[in-house]
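This view holds just a subset of the chains, kept in their places.
Going in written order, the chains are labelled A and B, and every chain counts its residues from 1.
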Amino acid sequence: MSEETRPNLRLVPPEPPPVNDSEAAGAPAQREMPFAVVEGEPITELPRDLYIPPHALQVFLEAFEGPLDLLLYLIRRQNIDILNIPLTQITKQYVEYIDLMNEIQFELAGEYLVMAATLAEIKSRMLLPRPVSEDAEEEDPRAELARRLQEYERFKKAAHDLDCLERLERDVFPAEAEVVERRVVTKLPDITLKELVIAFQHVVSRSENFAHHHIRREALSVRERMSSVLVALENDQRVEFSKLFDPAEGKAGVTVTFLAMLELLKETLIEAVQAKPFGPIHIRAAKQQSVEPSESSESERA
Amino acid sequence: MEDTEIKHVLEAALLAATKPLPVDKLVGLFVTKAPDVDKEIVLNALTALANDYEDRGLQVQEVASGFRIQIRSRMAGWLQPLWEERPPRYSRALLETLSLIAYRQPITRSEIEDVRGVAVNPNIIRTMLEREWIRVVGHRDVPGKPEMFGTTKQFLDYFGLRSIDELPALAEINEDGPQVSPQADLIEGLEAVEEDAAASESN
């Protein structure tokens, strides 16, 4: 808080407030004295605990959680009815607290100043003459303040109750025994074929390239066979053409393998080598040929 | 399967687990080897276990995410030498903010500030998020789309509660004005400090 805000602290005239204050009229039990009469007992000097020695500054800072808390403290300290706050007295004390904070170079929180202004504002509204002809009972300007104070007090109490609950680390402690043989088994996530196909449908529908492409069932097994032919040719292996066919698969299977090899040749993924006419044909994975990847993809997508 | 053995399996499981176990998980322990053991049997066994612990330093506690075995609070004093660090203390500002989130959830920061009358320290929110006591449960549909906070199961677990309903009842607004001052101890503290200060001044 900057230095400029200091003059604003003088929101209330330092001299004692007028005796015929409207709040005194509203609260006959609390006849205004230079300071106050609380529950019939005149208070002629500020409560002793208003003085905060500099040593206690830290305590002071920790003690109050803001302007509502400070106000609540002032009210409770003097056993004042929260619904009938003697504004002059409370405002005066409140501002004295703020002055005190200021004196000890306490960096004033804006919220405290706002509250001082609020108190002054309520007070000024109460000092204004009330319209005589008013039918409806005018709401006490203090009502809103009282409501906020009560609401704040509820949660102050709730925080206290929460703090009283038995809690881990402070009151109770989880009991754990050592497990010598702990074989953690991480189960792998399951997926269903349906999920897989739906994923494919999603990805295809998002992709222009694929949008009008129909995958024929035959093509699928050909593509898988392309994979297995490539695996057979792993590690620069040369495999004799006929060895890549499994007669046990029958005619259909042989056809699929043949189509797969044609497709692989077209995509230049394999090479067929024949050392001499009518000699055995060997198949090996292609090397050192530059084919644009898009070209091979395109041929498939067309 | 014998009742005693069921109890012993449950005891071992609760002590082996590093977090509370929901009753379904406890029933699941028996599913392959003793499928007769159902939820009711498990709950009865837990009650029996709790009775066994009656006079001991342990207790079976049900919290939001399940059952756990914990050391009773009356043992806390004895165990003090075990801990190298003091248990974390939480400031009144944090506890008030947490209470507001617990009782008024979902609640935005500015709604908290309205009740407390002071700005919410961002560190307080961060601490509670990191402890996973609170989480962002949505955004209020007002300009700026502020985050709304709510409490978590971990919050309930930490404070030994099964559900948010078990929080102490929020004080009624008494139209005549509440009479008890929750600050009594605080004020005593202040007075003590003052006396100390006075004493040191007189030296």
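Definition applied: a contact is a pair of C-beta atoms (placed from the backbone, for glycine too) under 8 Å apart; a residue touches a chain by one contact, two chains touch by 3 or more.
What you see is a predicted model; the values in this text were computed from it and never measured.
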Expressed with the labels used here, the whole assembly is A x1, B x2
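FYI, only the chains that are shown with their structure count from here on.
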Separation of the C-alpha centres, chain A versus chain B, in whole Å, is 20
Contacts from chain B onto chain A in the complex sit at residues 12, 14-18, 58-59, 61, 68-73, 75-76, 79, 87-88, 90-93, 95-96, 98-100, 102-103, 115-119, 157-161, 167-168, 170-171, 173-178, 181-183, 186-187, 189-191, 193-194, 196-198, 200-201
Counting only contacts in the complex, chain A reaches chain B at residues 48-49, 51-53, 55-56, 59-60, 62-63, 65-69, 72-73, 76-77, 81-83, 109, 111, 115, 148, 150-177, 179, 182
